[in-house]
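With one protein chain held back, the other chains of the complex are shown just where they sit.
Note that the chains are named A, B, C, D, E, F, G, H, I and J in the order they appear, and that numbering of residues resets to 1 at the start of each chain.
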């Protein structure tokens, strides 16, 4: 069943080709025409200019982006796949158990600190706390 | 369907030629006549002067703005299109995965910091917190 | 329809000649006679003096203001029209897209800062926050 | 109609000759006899002295004030009329549009500052804000 | 009617000869015998001494005060009358319009300051205000 | 009627010879025997000694006080009468009108200060006030 | 009637010989045996020793006190009688009227100070008070 | 009756021989066996040892204390009796009247201070109090 | 009856041999096996080892403690008995009366301090208290 | 029964092969494709490129991770097993009893500190607490 799980994930039949950002990672990247260029009511250019500006912007944007992804997209995806595999391996088999060990040690040391500060700082602070022990507020 | 989506966006048949700022990006640019020149009740110029001032202002403003956009509008739109394409490519394929990696590392380091400060600073602060443990307020 | 909109605005048939400050830009300019000169009950000048003071003040004020506006009003209106056209062009085609770009970059950098400070400052502050964790107020 | 408005204001038929301070500009100028001289119960001068003091005070005050206003009132009124006309002209045609321009520029600069401080100071302050995140108040 | 008002005020038929301080200007001047000299129960002088002390005090006080007012009262009243007339003239015709002018100028300057500080200090303070954005108070 | 008022006050027929401190000026002067000497329950002297101490104290006190008042009482009363007459004259005819004049001047100066500080300090303080604009308290 | 009052006070027929401290002046002088010596339950001396300690303490205390009062009581009472008579004379005839005079002067000076500080400090403080004018507390 | 009061007090017929600390002066002196030695549940010595420890402790304590009181108790009681008699004499006849005198003087001086500070500090503080006069809290 | 009280206390018939710490003086001394050694679920030693560890621990603890008490218990109990007898004698006959004397003196000195500070610091503080006299909070 | 417990744990029949992180230790390791790469609406690459990027990423990730675990997984698991055994032994048999001993000692020392600070700091702080004993708030 675990093997089926793995093979199912590398299958691309369930890849959503329209909504390509289901987790909203890059939702802040709003680069549509109306997000970049806008004319308020008191300053309108000639209709012809405005309509062609729209065409120029979208044409330039799509050409550049699609060209870049065709050239380098697959290599980058492969690179990130390998990188995250190594990171996962490192965290699972090395860092998490080390953190476990580290927490046990600091837990003991912390208990020791609590005893010392309760013994030394506690009584002094409790005495100085008497400063606030006679506040009398009379609401007239 | 994705291809249809793209081609539909670069079509300008749905471009609103009247309200050219649907997201209110430049709503702060109020440059109408009544936003710039105004006469209070106690200081009114002759009617003829005021009427012609209105004509001069609007004439000058429209000439300048339309001339400038005709000359340079299309080049600027093309420039911004390419620029935002590169920015989007950079953010999608490089910066976002790097941030993902960076967050995993700082998450581990943060857990480590929490253990140390809980162990060292925690007991001392808890002891000094006794300063406020005997506040007595008597409302007469 | 956009062209009709423009031509309609430069027409002065809808210019209100009486209330010349619809947005209250210069409402603070109260320069009427009773806003400048006033005599309390215990100090009244002779009636003749007071009546002629009223005439002098209004005569002088109207002469000066109307003369100045006749001489320079049209040139000033033309100057402001051109100036605001250039400003609008500059803001619409250059500054607003640059701000868009600038915000995308600072957004990434900000996310990076949040990770670092959450990792470094967060645990220490959370520990020092224990100072206020034992406040005991007894209302007698 | 604007012209009628102007001519109506310079007419003095609606000038109130009794209450000459309708806006209370100089209401703080109380210079009557009972506002300046007063004798308490334990120190009364002879009746004759007190009655003539009243006459002397009012006589001196009225003579001086009426003489001064007859001599200089009209010139001063004319001077203030011209001065306020120039001030109004200056504010309406020059300062108000400049302020408009100035506000557009600072608005852009302000948006830029908000991005930077949100990016740099925001995360640090938010982390230090954890200092107050564990306040525990026990009302006995 | 204004002239009648003036002439009525300089008439002394409505001068209250008994209560000479209707506005309570000098009500703090209590100089009666029982306000100055008093003997408590445990220290009483001989009756003869106390009764004659009363006579001496009142005799001395009345002689001195009445003599001084007879000699100088009228001149002083005349002097104050003229002085307050000049003050009133100065304030009505000169200082009040100047203040009006001064307020118009500072109003413009103030609007300028508001823009600058909103632009420079505003964002920084708003960011530092995040320090107080996570206060959590748990009432046990 | 004013004259009757004066003559009535210098008459001593209404002088209260028993309660000589109607306004309680010297009520703090308690010099009776039981206010000065007292023996608690555990330390009682012989009755004879205590009774004669009472006689000695009262005898000495009355002799001294009555002798001093007989010798100097009348002169002192006369002196205070003249002094307070001069003070009253000085305050009524000179200081009170001068204060009136002084208040008119500072009133104008104050209005001037208000304008300046509203213009200069106002916007800065209003900006720094943003520090407290995002306080969020969550009561668990 | 005043004379009767005086003579009645120096008579000693109403002197309370038992409760010699009606005003509780020396109530803090508790010098009885049970206020000085006491044995808790776990440390009891022999009955004979304890009973004779009681006798020794009271005998010594009474002898000493009565001897001292017989020798010096009357002189001391006479001395205090004369001293308080002089003090009373000084306060009644000299200090109280001087204080009256002093208060009249400081009253005038105070009114002057109020005007100056209202004029100078008032507007500045009122402006700085804007720091606290935008506090916004959101209770979640 | 005063004489009867004295003689009754030096009589020892009403001396409580069992509860020798009616005012609880030495209630903090708990020196019983169970207040000094105690064995918790996990550390019990042999019964014989524990029982004889109890006998040794009480025997030693009673011998020492009774011997010391027999030797020195009476002398000490006599010494304290004389000492407190002198203290009582000193306080009753000398210190209390001096304090009376001292309070009369400081009362006058205090009244003088109140006038001066009300005159000098009062107005300034009242002006600076305007700092807190515009606090606006908006509870969302 | 006092003698019966003493002899009853040194009798050991009422000594509780089981609960030897009725006041809980040494309740913090928990030295049982389960208070010192414990194995969590994931780390269990062989049953034989664990059972014999229990026997070794209890055997060693009982041997040592009983041997030490047999050797030195009685001497120590005798020593503490004598020591506390001397301490009780010292406190009852010397320190408590001295404290009584000391309190009477400081009481007089304190009353003197109160007069001086009420006279000097009181008025100044009361004046500075005006700083908080105009707080105005507007809850929107 | 303890032996059965041990042998049951080393049996792997109850090992969940699908959900391999029941305690959520590594839940922060989200390294799926949609957690790393995402395209917003305005920047879509060609469908072919996007579909093959998905395949490259998953292929690279699975290859790397599985290869690394096959090579080193067993050795690492054995290493961690031994390490945690030694840590458990050390904590159970050495550190926990030492902490027990340490707490008993600091408990005694703490009680000593409490006495000293109550004796020295307590009264001073209680006196300074009088600063807040006369707060009077008048809600108008």
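Methods note: contacts are C-beta pairs under 8 Å (C-beta built on N, C-alpha and C of every residue); 3 or more make two chains touch, one makes a residue touch a chain.
Note that the structure is predicted; figures quoted are calculated from it, not measured.
Enquirer: Please identify, in ascending order, the residues of subunit A that touch the omitted chain?
Expert: So the residues of subunit A touching the missing chain come out as 2-3, 5-6, 85, 88-89, 92-93, 96-97, 100, 104, 107.
Enquirer: Against the chain that's been left off, what residues of subunit H make contact? List them.
Expert: Residue positions of subunit H that touch the missing chain: 28-29, 35-40, 42-44, 47.
Enquirer: Residues of subunit I in contact with the chain that isn't shown?
Expert: With respect to the unshown chain, the touching residues of subunit I are 17-18, 25-26, 29, 31-32, 34-47, 49-65, 68-69, 72-73, 76, 80, 83-84, 87, 91, 95, 99, 102-103, 106-107, 109-110, 113-114, 116-118, 121-122, 125-126, 128-130, 132-139.
Here is the rule we go by: only the chains that are shown with their structure count from here on.
Enquirer: Taking contacts as defined above, which has more of them, D-E or G-I?
Expert: Output for the comparison: D-E.
Enquirer: Indicate the residues of subunit C shared as contacts by at least two other chains.
Expert: Within subunit C, residues 2, 5-6, 9, 17, 25-26, 29, 31-32, 35-40, 42-44, 47, 61, 65, 69, 73, 76, 80, 84-85, 87-89, 91-93, 96-97, 104, 107, 116, 118, 122, 126, 128-130, 132-139 contact more than one other chain.
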